[in-house]
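Take this structure, written in structure tokens, and hold onto it; I'll ask about it next.
Selected chains only, in their assembly positions.
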């Protein structure tokens, strides 16, 4: 075959090819555009779902930060037999109870809302009045104080449009008179779990989460970073390192519930006293988080250019000095990013904690690492399972709190990564 | 003395040794020829410091473990202890109260019987604290003296300290192996027990899952057929979820790596990461409360009458959304690992971007993408909260996505938090299910990681 | 575990998810009324798993109280004794009903245990299950397909469904009653097993979902604890069982066949050691009366004679005699 | 291989040959071209005429902008975000940067071969067929087979690979890969071929084969080659442009540039004073 033929034939062939090419162009560009739109569609879909999720949680969660309150006035002066100094002593509420505050609030309520007032206000109403007095003892000298007390669960339900018709009617009337309002419930952030959605709070779970995370961090971070350093910088390829490496890579993908089974079978067997404790939860989550830290740590360490190691080695630095003087400081932002992401994942983890008894009802925040606690995601799970419909909004509110924490953590991670990405 | 104090003491003494070693090394340097000694003063300092701190810390740990027993023995030998109730737990509770008062952790005892023990306790504590303190000091002194006397200008302190550091790193990396062993061990015993009651063949190949945790007597192996669970797991995690996640994830990755310009990418990528960071319990809640009713209504609207609220569809869809960022970032990595030269080569041939992506980049990145999908599947089938909250408990062996189905993870949670007693085969089946799940995800990961590795190596 | 902390300063209760909300309410009330007592920790593990934890031994690492939605079994008692938990106090705290309900706009059918058994059993009276509609079961019932949403086999409500309704319906045939003595296993299978062809739907532990489902499908029937019916009165309508509709009163006097007692079991050995344990038991007694906090939370108050006996048990703490148990 | 090489140019290095005025026969004309990467100006006001049927070499020290300029000739710079081209580049008299210019067609007319051989990870056959396929040039499988064979023939690779067309392109040796890339480029029958250091990753023997091939191909195409090796420029090209700091310092026939440079800088570079 002659590779180069007569130029005229060649030109003709070239022209016919170009004509064919021309003919196909429009449809090629169309499919290019289509492809692009499909990609944009995929991205937008994800963004939309995220938006839908956030908006639905936020809107319902916003309601969850509110509760139904009744406005009423309570006569004080001369009605409470209590020395103001008693309020500064321990258990001031006990003092007020003895002094007859519960009855006083009840009678004030029936004055304001009629004989069935007992069913309208929450059992805890007098406590809130009492706390008000404790924070400001000067109120004891007032004739009458204006208070907002939590409505009973039934009334709150009726205000939302549930429950029986009579109560709904009553709620509507009270609301019209301005006596029944939905008010922002600052107490939600400082109380703990309770049976009544009107008086639950998130602080107990939040504190439990923070303590659990602290344990996780203290265990997973050093171990993770040190193993990452070992594997990336020092380990010579042999069977041991292969096994370590395979273990870590697999652990990173082992379903979280399996870690729960591990915690149940190992940690709880070793420390039966500490069922439900942040210590055990933190240990279980640490095992889950550690591989994440190792893997991201290794990537960050790998990203430190070898030229820097070479430079330090050639200066006569020992391998340990190379790592602690140069590699670790440079890899640290990357390691921290990975750690934060791993911690964020641990913070949202539920299933393994269900396995180790962190689903208990705990009405007070944990006092130390070995006292029973619950954590935010488990609290969400428990509330989502509650009978009382008032919990639906509270669940969303708890989700909002959890999401805020996660968004902040992710935000920090993203910031760190953008800030320190590829400085060399 | 509480162990906390011993720990502090260990650190304090270590610090003293550190300072001493350092100043000694500085002194060497002043006199050494040329001012050079083998190791920097800091290494000498660490050498001495570690020789003091490590043994004392070990002793503190040991003492923490044994001293309460010693104290207890000594209190029990006190005549006041004769009055104690014979029964163990109550007696221990009183001892505990007495100790709490003796150490100042509590103000008073609940049980007056404990009152008499407070003094003996106090005395015993004081005695053993003194012993602990003295032994700590002796150990610290011995370690310090031994190490300090070894310091010389040509002493290889650096090598030794660095060897200790390396040992620490190595031990840290062993934690991963221990964890894996722990997982296997915690699953294997109960699984073996389970298979002692139910034959593995019935379990792995039976198509009927209806264990009754309340039943008594010999278990009925035919009620432990796990195929419906495996099917539900695969149907939700590997079919429905992947039908959502693969196209959307892949197209997102393509868009982000090939089309979007930098500013768009800077916004979208974090958004996807947030989607990946939403806790599964939130997805579960979202699935149960928002998606499931919508799916049911939609199914009924198209004429599927027995559509369930807890449908495989709802759980699968939400799980798919959860997996999108995972697939997209794996695909992103794989596509990015294809050398720029491939893309340039294709573009220089006059290919459009879509052609370049479809015909060159994706085929070239395919091993990585496939491995990524395997990892995504392994994550989906191990996902728990979404199915617990949205998929249901019914072990149906059906292909209708609007029916309720159950999964392996759901049953693990149900069996372990349910009514069965702990040695009932229904409860033990959770561990066998966990074992299956572990082995399947292990296999998937193992294959996927090998594929990824080989693929990365192919492009250096 | 060789922990040195030989004590615990708060009460721990485990067990039934049915009793859980009430146990929570009592714990909360106790913590409020006495500031010196730490709020008890209540964990919903399910009755069976709770029994396992409860019976594992004496000591701070083991719970003090077991909440149970059924009576302790003989086998569990033996396990307890084996592990040194010899003195157990049984206190009946109230009642729960297994309620049948449909959406408030449903047709409203009248059921009997026998109908339910025939409709839901896997092999009614040992014969294959063929019923598709309620009419197939009993010509008096409407010609509607059988669709029942109920609790899964892991829940105590399901156990109650079995014990209180199905077995009762089953034993309406004397042959079955006889079978119980001749072949226990066969009897359990015939009387207790629920059909799995889709007519009975396992709805997961979340009873709220059952409520939503039957709300959406008025022809479906839901089975759940009475407190859910109580809480969703506006959306649901209780179905009569043998002519009795599930109400507070009918359950409370056992005229409704689906009523079952709720118990707490207290470890006597822990009474002195755990601060607040006695107070917690007393708190139960304070709250379980008619119109009390627990009744408000949806628990059915036990009949007066039972209440009296329970109050006595709460103060005197008699030790359970294992031989009465089954 | 009886290519109609212009008679005057037949002997490669014959120093006495008089070249026709490049502008007259030019295939590509750059007029005042500047290229920017963001703020940075990598090419500064370059004008040059590139003739048909000759090999034009770009030489110059590292970083002087040779690759940048080369890539602006088929708008491959478009793929680098932040890159911007000022001035005009005419292909057969038409500005390739005019709005509405179709880059897909442009690149089919102006092929490119890269420094590192970059065959697609597909079979040898598919590598060659890629261009004709995407451009829809061929109507039948037979025609496509013909093009594949012809392109491999022209690239001098046919005999080596004809029995293993379905093997992966990446399984070939470096030199074969590079010739495969050249065959791939000529499969769409372009008018111009740009080559960016096409031999720098090859061993001496493979280099010699590719250089031979370049010489054969110029009968049909205008070829522009960037090279670091002055020896190579002298061996294969008839025109040489010397770049320095983003400008063309000198442009002329290769023999002139190497034996008789006009500029001091060129001379210094040629004699190895720097670079």
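In this document, chain identifiers A, B, C and D correspond to the written order of the chains, with residue numbering beginning at 1 in each.
Note that in this section contacts are C-beta pairs under 8 Å (C-beta built on N, C-alpha and C of every residue); 3 or more make two chains touch, one makes a residue touch a chain.
Keep in mind that this is a model prediction, so the values were computed, not measured.
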Using the labels on the shown chains, what is the complete copy formula? A x1, B x1, C x1, D x2
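To be clear about the criterion, only the chains that are shown with their structure count from here on.
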Just tell me the minimum hop count from subunit A to subunit B, counting one hop per pair of touching chains. 1
Of A-D and B-C, whichever chain pair has more C-beta contact pairs: B-C
From the mean C-alpha coordinate of subunit B to that of subunit C, what's the distance rounded to whole Å? 36
On a C-alpha centroid basis, what's the spacing between subunit B and subunit D, in Å? 56
Touching two or more other chains - residues of subunit B: 288, 352, 355, 388-389, 416-417
Two or more partner chains touched - positions in subunit D: 104-105, 108, 134-135, 188
What are all the touching pairs of chains? A-B, A-C, A-D, B-C, B-D
Touching subunit B in the complex: which residues of subunit A? 28-29, 31-32, 34-36, 38-43, 45-47, 49-50, 52-53, 56-57, 222-223, 226-227, 229-231, 234-235, 243-244, 246-251, 253-259, 261-262, 264-266, 287, 290-291, 294, 318-320, 341, 344-345, 347-351, 354-355, 359, 377-378, 380-381, 384, 392, 395, 399, 402-403, 406-407, 409-410, 414, 418
Spell out the residues on subunit B that touch subunit C in their complex, using ranges where they run on. 65, 68, 87-90, 92-97, 100, 110-111, 208, 210-217, 288, 293, 296, 306, 308-310, 388-389, 392-396, 404, 406, 414-422, 424, 426-427
Subunit B - residues contacting subunit D, complex: 261-262, 339, 341-352, 355, 359-360, 363-364, 458
